[in-house]
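Complex shown without one protein chain; remaining protein chains in place.
Per-chain numbering from 1; labels A and B assigned in written order.
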Amino acid sequence: MTKRTIIPFGPQHPVLPEPVHLELAVEDGKVVEAIPSVGFIHRGLEKLVEKKDFFDFVFVAERICGICSFIHGMTYCIVIEEIMKIEVPERAQYLRLVWSELSRIHSHLLWLGLMADAFGFESLFMHCWRLREKILDIIEETTGGRVIFGSCKVGGVRKDISAEALGRIVKVLQAYEREIREITDVFIADGSVKHRMSGVGVLSKEDAYHLGAVGPTARGSGVDFDMRKLRYGAYKNISFAPVLETAGDCYSRCHVRIRELFQSIDLIDQAARKISPGPIEVKVSGFPDGEFFARTEQPRGEVIYYAKANGTKFLQRLRVRTPTFANIPALVKILQGCDVADVPVLILTIDPCISCTER
Amino acid sequence: MIEEQKSIHVTPAELVEKVQVFFNDGWRLVQIGCTRLENGLELNYSFDKHYQFCNLKVFVPLNTPEVPSISPVYWGAFIYENETQDLFGVKFPGLVLDYKGSFYKTSVKNPFNTCSEQINIKDIKKDLAL
Partner (left out) sequence: MSLFSMSWVVLKSLFRSPATVRYPFVQKHYYENTRGKILFEVNTCIFCGLCQRKCPAGAIMVERKDKKWELDRFKCIICGACVEACPKKCIHMEHSHAKPAVIKEKENHIHA
């Protein structure tokens, strides 16, 4: 008769970037059930729309999360612009695309570093974060901040990138590709890394679809959707295909993120060739009235913003559903049947951003 | 306009069978959200299939906030329903994994279930004059 032990995992754990609590029911060294518990960083940011002007709320929306900050601000601006039927100038849309893809590259490099740290490969972790510094320098050069960009506003963008600066950024990124490939090849080919990640945490395609998994977690199992295919902003003029892998284990999710990294460099190159001179903002007057659901693709998956406005300067309701929130049922399913030693690797494989989850 | 967004109004009684139709047809649950209106609560159930978006709206009165749970159909809906239960006080009979109010441990019970305060008319007039 096997005994069932309950092991509490988190909220403080060396491998977790942000606090999340899991109750693991363990029998014979294998996890039988996992019950997640969130709520350590609940700030109630959605209620703040009743106190802050809809135009100034973009500063709060950006600060919901530090890693996916730009796309939060951009999606908030998109939802207000769709309600108020504002046409954003084309140059602003291309600039938003460039910054979104830079945000995606830096987030994936951060995740690669954390993943290496999860199975104890500290020097690989430090090298990934060293690579990330170059991207943060490019972001600081163009927007003013390394982590919180502060460059999106309702009606356009706040800062411009000159054509010469954009050309230089593309050249730097393309030359940098070789250095990034040196490090990502370790994730793909090294024997010890593969041993920790292959065959671990398998999520089948039907499970991923029915549990509502989004982003690389779903694309690693072969579910074909990427919100950038909705063709919002400048994505309607850019051609790319969602990155898919079929195995459904940790290794394929890692591979999806590495391939997306190089795809983002290619997207920035395409945008730099298609951008044309013009204004970067339009003047916004009046108040929003109506409701809309805006969906965009964050590094972790699909984020959906629902805004309901009633004609005054405060929004009536803002609802943010972030990708990690949608991936938690998938995490519970992955954890069933795994070894206790694999739990940190599995939690990190869905790329948990808990401050996004609980705004 | 990025995409067409359809909204269908349903009553709590016919919610589960409509959701079962979506499940059999291969739609994916995107989110469940709740808004506090003046005389009740409005729940939004959003579904997506091949980038098409469809939304079910359910209106619940304030004194009997009860909606049958859809977690037997979509297992992943339990986190959205627990969140709505904690923040707005809506009850979901039939919830598969019920945290019984301790999903978000807030110091105020049902913190989002208050109507937004009256907008100050003087603030709006001052903004327009400047």
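To be clear about the criterion, a residue touches a chain if its C-beta (ideal position, glycine included) is under 8 Å from a C-beta of that chain, and two chains touch if they have at least 3 such contacts.
All of these numbers come straight from a predicted model, not from anything done at the bench.
K.L.:
Taking the entire complex into account, which one of A:I183, A:L267 or A:A309 touches the absent chain?
P.N.:
Missing-chain contact among the listed residues: A:I183.
K.L.:
I'm checking contacts with the chain that's been left out. Which of A:H21, A:K47, A:R168 or A:K194 qualifies?
P.N.:
Touches the omitted chain: A:K194.
K.L.:
Which one touches the absent chain: A:P17, A:G66 or A:G150?
P.N.:
Touches the omitted chain: A:G150.
K.L.:
Going by the contact rule already stated, which one of A:D56, A:E206, A:D289 or A:D339 would touch the omitted chain in the full complex?
P.N.:
Checking the options A:D56, A:E206, A:D289 or A:D339, the one contacting the hidden chain is A:D56.
K.L.:
Touching the absent chain: which residues on chain A qualify?
P.N.:
That gives, for chain A, the contact residues 52, 56, 59-60, 63, 121, 123-124, 127, 130, 133, 140-145, 150, 158-159, 182-183, 185-186, 189-192, 194.
The rule is short, and it goes like this: only the chains that are shown with their structure count from here on.
K.L.:
Roughly how far is chain A from chain B, going centre to centre by Cα mean, in whole Å?
P.N.:
24
K.L.:
Taking the complex as given, what residues does chain A use to touch chain B?
P.N.:
35, 37-39, 42, 44, 46-47, 50, 78, 82, 209-212, 225, 229-232, 292-295, 302, 304, 306, 308, 312-314, 316-317, 319, 321, 325-326, 328-330, 358
K.L.:
Which of the residues in chain B come into contact with chain A in the complex?
P.N.:
On the chain B side, the touching residues are 1-3, 5, 23, 28-31, 33-36, 44, 46, 50-51, 53, 55, 74-80, 97, 99, 103-106, 111-112, 116-117, 119, 123-124, 127.
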